[in-house]
Each structure stands twice: as structure tokens, then as C-alpha cells.
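Working notes for the structure below.
A selection of the complex's chains, in situ.
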Amino acid sequence: MSKVLPVLAVVASIFTLWYAAVPFMNVKETLTGLERAGTTVVPDNPIARRDASAVALVLRNSFAIPATYAQERPRLPAPHQVAQDLWETVVLKKVTSKRSLVYHGWITLSATLLGFTIGTGAGILLAVGIVHSRAMDMSVMPWAIASQTIPILAIAPMIIVVLNSVGIQGVVPKAIISAYLSFFPVVVGMVKGLRAPDAMQLDLLKTYNASGSQGFWKLRLPASMPYLFASLKIGVAAALVGAIVAELPAGGARGLGGRMLTGSYYGQMVQIWSALVFAAVLAASLVLLIGWLQNRTLKRMGLL
Amino acid sequence: MASPVNTPVISAKSLDLTFQTADAPVQALKDVSLDIAQGDFVSFIGPSGCGKTTFLRCIAGLETPTGGTLTVNGMPPDEARRARAYGYVFQAAGLYPWRTIAGNIKLPLEIMGYSKAEQNDRVARVLELVELSDFGAKYPWQLSGGMQQRASIARALAFDADILLMDEPFGALDEIVRDHLNEQLLALWARTNKTIGFVTHSIPEAVYLSTKIVVMSPRPGRISDVIESPLPKERPLDIRDSPEFIEIAHRVREGLRAGHSDA
Amino acid sequence: ADEVKLQLQWVTQAQFAGYYVAKDKGFYEEEDLDVTVLAGGPDIAPPQVLAGGGADVMLNWMPSALAAREKGLPVVNIAQPFKTSGLMLTCWKDTGITSPQDFKGKTIGVWFFGNEYPFLSWMSQEGISTDGGEDGVTVLKQGFNVDPLLQRQADCISTMTYNEYGQVLDAGVSEDELVTFKYEDQGVATLEDGIYALEENLKDPAFKDKMVRFVRASMKGWKYAEENPDEAAEIVLENDESGAQTESHQKRMMTEIAKLTAGSNGALDEADYNRTVATLLGGGSDPVISKEPVGAWTSEITDAALK
Amino acid sequence: MILVLSALIIWIAMWGLNTRLANGPHAETRFIRLLVPAIFGLTILVAWELLVRGLAVPLVILPAPSHVMATFFSELPTLWLDFKQTFLKGALSGYVIGCGAAFLAAILVDRYDFLRRGLLPVGNFVAALPIVGTAPILVMWFGFDWQSKAAVVVVMVFFPMLVNTVAGLQETTVMQRDLMRTYGAGYWATLTKLRLPAAMPFIFNGLKISTTLALIGAIVAEFFGSPTMGMGFRISTSVGQLALDMVWAEIVVAALAGSAFYGVVALAEASTTFWHPSHRK
């Protein structure tokens, strides 16, 4: 209970703020629309209104406030508009319909999961290499950091084209971009984790004359689990962002990224917002899922 | 200085060890010579930084001396390590938190390739030895500090190493628990006739347990006194109030103080 | 069947109805072709896809294609289904703009990504600088929608007759609130959606033959779409994977598109080509292309196809 | 084919050299610590160059590094203009505002447990909003110029910074806090003398993560509308013009600026949290 209450309170105040902001954000377009419909508004020309402050406009045209909540192309949709769109696209539409967010969510999710798997696998392998080879540690680590400064969205289309030219198409290019974003947190966390055993724990194995692989399986890997899970949580959220980014160049195609793009293309703000909310819910669920796995695994390992 | 009664199990001759650190080299051991015979219980005592741990690690082949010679069972320590001649008990219990007590004890057995049946057998045996039979399925943090320490001793006993090296195993325990574990360790030693190297900061502990007390002093780390104990093998706890005991303790304290003042 | 991959230059919409219709109606199949239509998007450069071998043919605006050619990617126009340009600049009337000279000091949204060339040529013809200031125009890189105009972040934005202009009207704006400048009317029209292939591929007779059949079937699709705009719009909707397009929007788009394809049987009109090149070469200090292109188009394919 | 083979051989040779350097006696010196990654980077560049030439990769797909470098130097004025627009105006101001606001918010959140338990879960949720969706909205709200880019950056860096700072402020041990209580120290004394210094490693962690986020955010936001300059504008426009050499020159600028930004923050960290075990050695 003490967990839910604060969250509810914060959510409630966000909604309050949100509702309060709507008239100010939407007042200009609303007034223009009303003016076209023949209502008198002050000031009575759009250019003067463009240069007027939103607060003044709302105060001087308070009759227009209800209309700001019902705009078709709002600058800021009201929460209930988003909720209604979500209801229609998530619940009412058949999940196989191209207009169903569940359908698009699944497209994105499948790329996310594939990319996350690739990214995690590659991240763990790289971390193992870094921990076991000094040369790799010294040469690769600085570049792994630098690689994260490359704006992925900028090269995502090129990656897709290049992969296309070698015959890789479909979900795989998306997964690769999503893997690119998720591998870095995994490398960093896993390197930390594999190095977590202290000198004493390592020496203990030495006194048993354990081999390198025994050291890995019996000590380093179990010791790295808490770190691995912490970075998996970051990694899975990054993977989702990657998959969405990768859907943009593919253009108006399927997936949540496609939804956001076409929403933006046709000025359907509500559609963008509901895709956004849906994506965030998806990310949160993935993170929760990993948190649950973490809890279970670490409990079973006796680390919690 | 040493007692070459029978052929020594461990024999160090003018051992030197210098650590290369970022600023200046640290001479951790200088000209250390010592023989330890089969069945000896040798305590190392000395102020912080005098090289007790370093010496123990050299014997275990975890550190390579930069000078002098050191043999264990007639071979270099590294080879002896590979032949799994030691059990090593660290200052802190150092149990793996993701393994149960039984799992922790099994660890060396798995690595050394014992059969499953043999593993279970041995785990049961050593758990009984340290009076933890009921706790095999528990995780380390479910046990008190003293019980954890006993588990780590059990782990070192599970495979039949002739030599047991213990680095301040009871440092973190309170006096009563410590007394109790001291008694048990002595009983075990009497029963198995292992050779034991034991690091401690406590003078009474060193005197109570050992057949031979090695007093060390720092900067550079060296042996400043070796005291053969005249106490009998059978030692009830109240032997500590006997005049011989107090006499030896006094000698150890003097040795320690000398090491401190010239540092 | 021979495989052909076609790269569009934008998301699935009625702008590309001819190809979807040809596929749907089996015109490609009749020509023994197995055509895959690849949707484009804001970050997909069709010439790049062509260069990478991801597609056999692409749709492109001629300025962009000629620029690619100068960059060393020899693409060749093999057919030109769009006769007329649908590009225009749409402005608020209340800004006082009545002629291009009034653009001075105003803010104008322009599509980049290779589509800025016609605008730049036009402005240099008018002698207006595009670097802002009192006597120049302030250029914005326009995103994908008409919001900059609706929210008056820009005084004018680029629109296509068949798409963005309709979106502006859909937003409740009436036509008399707006002033529009068609590039066609300003004499700076450049050729839009044309079909392009790589020069080296065209040396292969088998490929050429494939293209002939492709162009023939595509044009058949276009003519069918012109005659049955509502059905064509339905077909487009079926092929839209994003599920974002609406029927009314696509039907109107199809109607407008039909006006642009009306004058073309697929063959490139050399006069149109020359006007396009002249416009681009006349681009002032920073011309889009620096020299007269050679071999940038061929009539061989359409000649064979229309025979 | 020869070029491809030589790329392979050079790769193996360089790797061998690095292995020897890294395990050699001077591996800990500053020089080697810089040399080894430099050699690795150089190897990648050489291999890239040879492969592009050897496999005759078309320019419009992937330019050779030498080509990119040539463009980089010949287009320096344009690159500088873009850098100013995107990095100095958009990314940096967003970074300062976002991190500053997050820092203040963290102190509030930390002060009121109710806020911490309410805001952090919601914050994690908001942080999961993909930039691709938020950027068009923010461009619509804040206009085409750098202000909207800064807004995107603020949204991107706010929560990582908040979460790290809050975690840092909770980092003190019971004993350290009890010590302050035995002095009868009030909230502010405890905050300035204990909790903030103890939080520094975490705060810097947040600041470091935010450097790369800020740059990426500012660049990506330009894809959704911008004036006719900026790194993101140039990248997307150049892709359309198939000027891939220019695209890569901008990416080089981004990587250089991002690494330098990160490095500066890391240096500041090293000099303020010198006391932390990870920096002592």
C-alpha cells in the first residue's frame, strides 16, 4: 500500500498538470478554428494571436476552454483523448488488424527480443574477452565508449542499406540496430561483474589449482549475476528504442516506430502519443519481467 | 634457529620478497629462513605489515619469492600447489554466497574431480567434524560469523591436504567463540597429525595452539624470534593460567615489542 | 518468373498507386514478373538502395537522380510516368505574400534530402538569398507534416498538390486563406517520380527485357488507376502496412495524382528533360549539378515497351 | 583480393603487437595505455580502407577513411558551423539545464521520501519514452531552432541524472549519518558536508552517461525539423545527396566531440572524487 500510494499521488498530479496545460497549449489553433466557424474571438486575426501570449489568449477567450480539449490536431492532446485512442487501437481492434497497436507492438517486440538476445550475447562474449585478455581490455574499451557517441539514428538507414546489399532483410537489420544499442550496457555491467570476485576468492581457486574455465563457471559467472541483471534492465529498454529507431527508415512500415512516423507525417498527434505510451508500457513491462527473473534467479542463488 | 629433527615438510632458506609498487619497492620479506616438520603447529605473530600473510602465500605458491629457496615436500611450492598439497583458510570466511554450506565445501571436490558419491561422503564427514551437520543446506548468510568460519575450515579439510595454512581465521570472532574454536582446532590437529601454519594477532591464541611460535617484525619483514613451546600436546583451556603459559606469552610479547620499537 | 524489386521514395500511398495496382491486378504476372514493392521513408535514399543492390529499379525525382549521377552513381531514367509537377509552395494569405518577391524576410519550410534543388534553383532565379536576413528567406528544414504552417512557425511550406495541400485543408483551413505557388507555373518545374535503373545493368539484354516488361505493366497499372481512382485507393490501403492511412485521404490523393500522370504514356518528353536540366544548371552560385549530364535517360525501354 | 588479404594480415599483426604491448613490462605506463587503443583504432581504419578498396565498395554505400578525412579538412568551416549549432547551442545548453534541473529535483526527491517513492517509478516509465516519438512533439512545441533540440536533450538526460543523484544521496552509511547526528547537525549541514560529497561519484556517473545522450539527442532531434545547419541536418541532407563522405565527416565530429565531452567530465570527476577507492590505486 505504501508503495502504491505515492505513485498514485504523483500520477494524479501529473494528470492535473497535464489537464491544466492543455488550454494554453492548444488555444491558438482552437481560436483560429472557432473564428473560421464564425465565432468572434480576441484578437481577431491569427498573426496578432501568434504574437500574443497563450495565457492572455486563454484569459480573454475563456469560453473557448472546453473546445481546447476536443481538438482534432492538438498540440497537446488531453489525457482522455490519448486514453480513448489507446482504447480503440489496443482493445477494440482485432490484434491481427494493421490498425491495432498490439499488432504493431508485437512487430517491434519481436525485433527487440531478437536484438536484445544478440546484443546480450555479444556483450557477454566481449566482456569475457575483455576480462580474460589484457590486450583486448586496453584496445577495445575506449572504442566501445566512443562507439556510443555515434548517433545511431544517423547511420541506421545506412546499416539497413548495407545489410540489404548483402542480402539481409526483414527483422534482422532492425534487430542488429537494437543489438547495437543494448550491447554496451551489457559489456560495461558484465566486465564489472566478472571482475567482482575479490583477490581472496580468486586465490582460493588458485589453492585448488582450478583451471581458467573452472574459475569462470564456478566463480566469475555466478559472482557477475547481480551486475548482469542490472545491465540487462538498461539493455532491454535500449533495445526497444533501437528497434523503434530502426523502423523509421523502413518508412511507414509496421511497428511502433512506423506508427510514430506516420503519426508525425500526417500530424496525428494523438496517434504519436498513444504509440509513445504503448512503447513506454512495453519497456516498463520488459524491465519488470527482467526484474522478476532477477529476483527469482538471485533468490535461488541465495544472493538476495 | 629451526628444528631439523626429521626432514622438514616446509623449508625456507634466506627467502626474500620485494613488491614492485607504483612509487617505491616494498620489501615484504627479507632473509627468512625456517623449517617446519611434519605434524608441527606453527603460529606466525607480528605487527601489521610484517609479512605474515606474504610468507604464508609464498608457502602456498600464491606469491613468488624474489630470492632464496623454498621447498614444500621437497618440491617448489608452485608444483606442490598443483599437486594440491594445501588447504588454505583465509582471514574472512570467504564462502561463496550463492552456494549452500554443503555446496561451498563441495567446491574444491568438484574442481579436483571427485566422484559425486565421494563428494557427498566427504561433505558429510567434515560437516560433522566442525559440528555443522544440520546446516549443510543453509546459505552462508544464514549462519553466524563463527559458524561461517567453521564452514570455511571444513572446506579446507574436505580434501586430504597434508598442510593446512590459516591466515587469521578467528580474527573477527568474539573471545568465547574463539576459545571454543581453538579447542576444536587442537583436537582436530591431534587427531589428523596435519602440519598447520597459523597466522594470528593474539598472543594467548598463538601460545595456546602452537608447538612453535614465529615472531616477525616489519620493514623489512623478517623473523625476529622462534619459540618452541614446551607445553604438552594435550591442552585444556585453563592451561592459559599456568606459569609456563604466562612465561611463554611474556616472551612473545617482549619479542613483539622489540619489533615494534625498532620499526 | 523474373524477380524485380522496386524501391519507392516514400511511404505507401496513392502516389505509387500504379505499381500496387499492376501487382494487384496481375499485370506484372502477365509479363512473367514477380515484383516486390519496397516502401520508402524519410531516411531512405533510393539511389543508395539501388547502389547497394537492394533494389533493381527505383522511383526518384529527377533533380535528386541527376545529383546522384554526378556523385558517381550512374542512374538512368528509363520511364517517366509523371508528366506534371505537383510541387508547390503554400503560404498564408494574411502574411501579405502575393508574388515570389514578397518572400524576402519570410520563413519558408523546404524538404531537403535531395528535394531542395527545385526550390534553390527557383530562389536563385528570383535573385533571393536563402541565408535569412531582411532581403533573403529564412529556410527551415521541414519535417514530414504541415504543422509548421498551421502553427505559423513558417509563413510558407512545401506541399504536394496531392498530399500536404489536402492535409492543410483537412485541418480546417479554407482555400481563400492561402496563396499557393506551383513550381509548374513559375517555370521552375522539375520532373518528379520517374523510374530509374543502373546504367551497367542496362547493358545486360536480359535485364533490359525485364525492364521493358516492367515498364509496360506499370504503365498499364497507372492507366487503370487513373480510370478507377477509388478502386486504386482501396488497393493502396490494402498494401499499407502501417495502418495509418485513411480512405478519404487516399481517394483524394489518387484523384490529384491522376492529374499528374494524365499526360504521360511512360515515355520521357525530351523537352521536359531539357527544362529540368536548364533549371538545375541555372541554380546560381551553388548549382545543383555543375555540367550537362550525358546519358542520364534512355528511350530504349519505353520505345520497346510501347511498341 | 590482395588488398583484402593484406587487411587480414595487418589485423593479425597489429593484434599480435597489442597483445605483446599489453602484457609487456611497461603495460602500466601512461604511454602504452594510450598507444594500445590508438593502434587498435588505426588498425580498424587501415582494414576499413583496404576492404573498401579491395572489395570496390561503391562510394555511395561506404566511403574510405582517407576520403572522409579529405572531406573533413576541406569542409571544416561547414562542420564548425554545424558543430556550433548542434553541440554548443543545442546539446550543451540542454545538458546544463537538464542536469541542473535533475540535480535540484534529486535533492527535493531525496528530502521527501514520499516523492522518492512516487516519482522514481514514474520517472523510470517516462525515461522509457523513445526519443523518436518525443522529438517531433518537442520540435512542434519549441520551434525549429536549437531550443527544441535543447528540450529533447533535457528530456533525455533528466532521468538518468535524477536516478543517479538520488542513489548517490542515499549512499552514505548509517555510521556516517549517525556521526552527523551525534553532532546535532541539521539537514543542510548533513547535506553539504556529508551527503553531497558522498554522492559525487554517482553524480559524475550520471553526468558521464548524459554526455553521450546529449549529443545523440541533439543530432537526432534535427531529423525532425531544423534550420539549414546542424550536424543532424547535414547528416540527413547529405544522405539524400549521397554525399556519404560528408555524412561520415559529421560522424567523426560527433565521435570526437562526444569523446572529448566525456573526457572532460571524466577529468573533472577524477579531480573531485580522487578519494573514491576506484580512483585511488
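Lettered A, B, C and D in written order, each chain numbered from 1.
Note that in this section a contact is a pair of C-beta atoms (placed from the backbone, for glycine too) under 8 Å apart; a residue touches a chain by one contact, two chains touch by 3 or more.
All figures in this text were calculated on a predicted structure; none of them were measured in a lab.
Colleague: With only one chain per type on show, what's the overall stoichiometry?
Modeller: Formula for the entire complex, using the labels shown: A x1, B x2, C x1, D x1.
Here, only the chains that are shown with their structure count from here on.
Colleague: Give the chains in contact with both chain A and chain B, ordered by label.
Modeller: Common contact partners of chain A and chain B, which must touch each of the two, are absent.
Colleague: Setting chain A aside and leaving every other chain in place, which groups of chains remain linked through touching?
Modeller: Components, chain A removed in thought: B | C, D.
Colleague: If you tally contacts for every chain pair, which pair is highest?
Modeller: Ranked by C-beta contact count, first place goes to A-D.
Colleague: Quick one: point me to the chain whose Cα centre is farthest from that of chain B.
Modeller: C
Colleague: Centroid from C-alpha atoms only, then distance chain B to chain C, rounded to Å. What do you get?
Modeller: Spacing between the chain centres: roughly 84 Å.
Colleague: Indicate the whole-number Å distance between the mean C-alpha point of chain B and the mean C-alpha point of chain D.
Modeller: From the centre of chain B to the centre of chain D is 50 Å.
Colleague: Please work out the Cα centroid separation of chain A and chain C, and write it as a whole number of Å.
Modeller: Taking the mean C-alpha position of each chain, the two centres sit 34 Å apart.
Colleague: Can you tell me which residues of chain B touch two or more of the remaining chains?
Modeller: none
Colleague: Residue numbers in chain C touching 2 or more other chains?
Modeller: 42-43, 45, 48, 51-52, 143, 147, 151
Colleague: Which chain D residues qualify as touching chain C in the complex?
Modeller: Residues in contact with chain C: 58-61, 136, 139-140, 143-144, 222-228, 233, 236-237, 239-243.
Colleague: Can you tell me which positions in chain A touch chain C when the two form their complex?
Modeller: 28-29, 32-33, 36, 45-47, 50, 72-73, 75, 97-100, 103-104, 156-158, 160-162, 164-165, 169, 248-254, 258-259, 261-268, 271
Colleague: Hey, which residues of chain A end up touching chain D in the complex?
Modeller: Listed in rising order, the residues are 2-3, 5-11, 14, 25, 75-76, 133-135, 137-143, 145-146, 148-155, 157-158, 161-162, 165, 237, 240-241, 244-245, 248, 257, 260-261, 264, 269, 272-273, 275-276, 279-281, 283-284, 287.
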